[in-house]
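Before any comments, here is the structure.
Note that this complex is displayed minus one protein chain, with the remaining chains in position.
First chain written, first letter: the chains are A, B and C, and each begins at residue 1.
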Amino acid sequence: MVDTETFLDVSIWRDQGGDGHFETYQVPRLANQTILDVVSWVQQHIDPTLSYRFACRVGMCGSCAMMVNGEPRWTCRTHVKKVVVEDCLEIAPLRNLPVIKDLVVDMDPFFDKWVAANAVFEPSRTRDDPMAPITPDDPMRIVADGAIECINCAVCYAACDVVAANPEYLGPAALNRSWSLVNDSRDAGQAQRLHAVSAGGGCHNCHSQQSCAKFCPNELNPTLSISGLKRATLKSLLRWDR
Amino acid sequence: MIESHRGHSLWFAFILHRLSGIGLALFLPVHFYMLSLALTDPGQLDGFLAFTDLLLVKWAEFGLVFLLAVHMFGGMRLMALEFLPWSPRQKTYAAMVVALAFFVSTGFFLQAI
Amino acid sequence: MLTLRLYFAQRLTAIIMAPLTLGHLVVMIYAVQDGLSVAEILARTRGSVTWFLFYGSFVLAVAVHAAIGLRVIISEWLGVRGVMLSFFSWAVLVLLLFLGGRAVWMVTLAGGLQ
Partner (left out) sequence: MHSSIEQHDTDILILGGGGAGLFAALHAQKAAPDAKVTIAVKGLIGKCGCTRMVQGGYNVALAPGDSVERHFMDTIIGGKWLPDQDMAWRLCSTAVKRIHELENEIGCFFDRNPDGSLHQKAFAGQTFDRTAHKGDLTGIEIISRLMEQVLALPVERLQEHRAIGLIPSRDGSALAGVLFIDMRTGKFRLVRAKAVLMATGGGPTMYRYHTPSGDKSMDGLAMAMRRGLALRDMEMVQFHPTGLLAGAGTKMTGTVLEEGLRGAGGYLINGERRRFMFDYDADGERATRDIVSRAIYEEMRQQRTSPHGGVYISMAHLGPDLVADKFKGMVKRCADSGFDLAGGLVEVVPTAHYLMGGIVVDTDTRTSLPGLYVAGEDAGGAHGSNRLGGNGVANSTVYGGIAGDVMGGDIQCGACLHVVDRDVLDAEIALATAPLGRPPGNLTSLRNQLLDVMWNDVGVMRDADGLQRGLLRIDEIDVELAVTGVAPDNLAFNLSWHDWLNLRNLICMSRVIASAALSRENSRGAHFREDFQETGAMEDSYFTVAKASEQTLSVTRAPVQFTIVKPGDTLLGVDEAETLEAVVR
């Protein structure tokens, strides 16, 4: 504890279905304190009915994302000192997803779009076949790898204004995963995938705002992936093979 | 509620591109209409063109040329982003678009006065 | 609401317009040097097939391009969807084609070839 005298003024969004508003709490400031720690301190010491979600607490599960001072972040790995402004914090549920209660959002729409984007591996081999020999310097493998380490935290989804404006838009995370699969030479579902990401809510709706890439906690670049999809779909259109 | 997820240069580049697009789309019908006056009522067009000699109007024209330039260069930036290999210098390019647009429209302005 | 085909049309028209716009800007900077007049504009463009093709393709491209662009914006920002959206897009296209086409026609070939 650095200084027991210092307190944070924390505004937290409280919502029980429609009556959403901010409430302010005073939380003692500690040396090693994440946003998630602040939220759970409030729940443990001030209001036991405050709801929030987390699991791994080390940036692997993507359950804990919230809006912190207006920016989407994984809260378990966001140190207070990184985001605090004049001892004030504003913590709200992740943008662009329906609120279940307080800081907890329903992530189903996010995952429904994941499936809708055909961001699911389509096997070409079975468990009885040998594994595909793919060298680490294979160009496609390198591209696939560049997009693969997504924890589906929906931070990018919350950052994107197109998601906010267009309810059909599949969003950066699902499209990023699709791009990884487009470069997966083991996958057998490419034609359907390109079709899925070209439909009404597909990759062409992205305006390269790049908020997704800016906020992705894993430093992935969905913008790059989406432009890859735009190229791939355009190529297939021009080949008239659709 | 604080909404600072938008506060970064590439988002501003997006909004600039969109607003310039809207601006051009609003201006264009007017522009076309004015031009077609050329034959139907040349006097009125000349009157209009004289009106464009006013300084205030010069400034407005500067704005228009800026919109056109910034939208065009911005559009080229977007297409480069989409069609060429990825470059990590996105922010630099966005800044270059604005700088180029200023350069062109200032050139126009200086010629016009 | 952009689909692959609309996206393609918008990028294609953008690519067509880029050099045309550059050309237009150069002409404009050159032309405004000592003020604009109807006579000046017409002296340059009247009866010229080249200028007709130049501005004609610009008008075609811009009508398609702006119709798609505005379509995206009103669907994203004003929440217009479905039939209304298509109606609006076609209306913009037709309006721009009409106004633009008329203007080009009048400043170039309306008076016959030279």
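Just a few scattered comments:
Everything that follows uses one rule, which is that a contact is a pair of C-beta atoms (placed from the backbone, for glycine too) under 8 Å apart; a residue touches a chain by one contact, two chains touch by 3 or more.
Owing to the predicted nature of the structure, the values given are computational and were not obtained by experimental measurement.
The chain that is not displayed touches the following shown chains in the complete assembly: A. Within the full complex, the residue among A:A144, A:A165, A:V182 or A:A213 touching the omitted chain is A:A144. Touching the missing chain, out of A:G20, A:G59, A:P109 or A:G200, is residue A:G59. Against the chain not shown here, chain A presents residues 1, 16, 30-34, 36-37, 40-41, 43-45, 48-63, 76-79, 81-82, 100-102, 104, 107-108, 111, 114-115, 119-121, 123, 125-137, 141, 144-145, 148-152, 177, 181, 184, 186-187.
In the analysis below, only the chains that are shown with their structure count from here on.
Taking each chain's centre as the mean of its C-alpha atoms, chain A lies 40 Å from chain C.
Chain geometry summary: the mean Cα position of chain A and that of chain B are 34 Å apart.
The residues of chain C that reach two or more other chains are 11, listed in rising order.
The set of chain A residues touching two or more other chains comprises 230. For chain C in complex with chain A, the touching residues are 1-8, 11, 72, 75-77.
Within the complex formed with chain C, the chain B residues making contact are 18, 21-22, 24-25, 28-29, 31-33, 35-36, 38-40, 42, 45-46, 49, 52-53, 65, 68-69, 72, 75-76, 79, 82, 104, 107-108, 111-112. Residues of chain B that touch chain A in their complex: 1-6, 8, 10-11, 14, 17-18, 78, 81-83, 86, 90.
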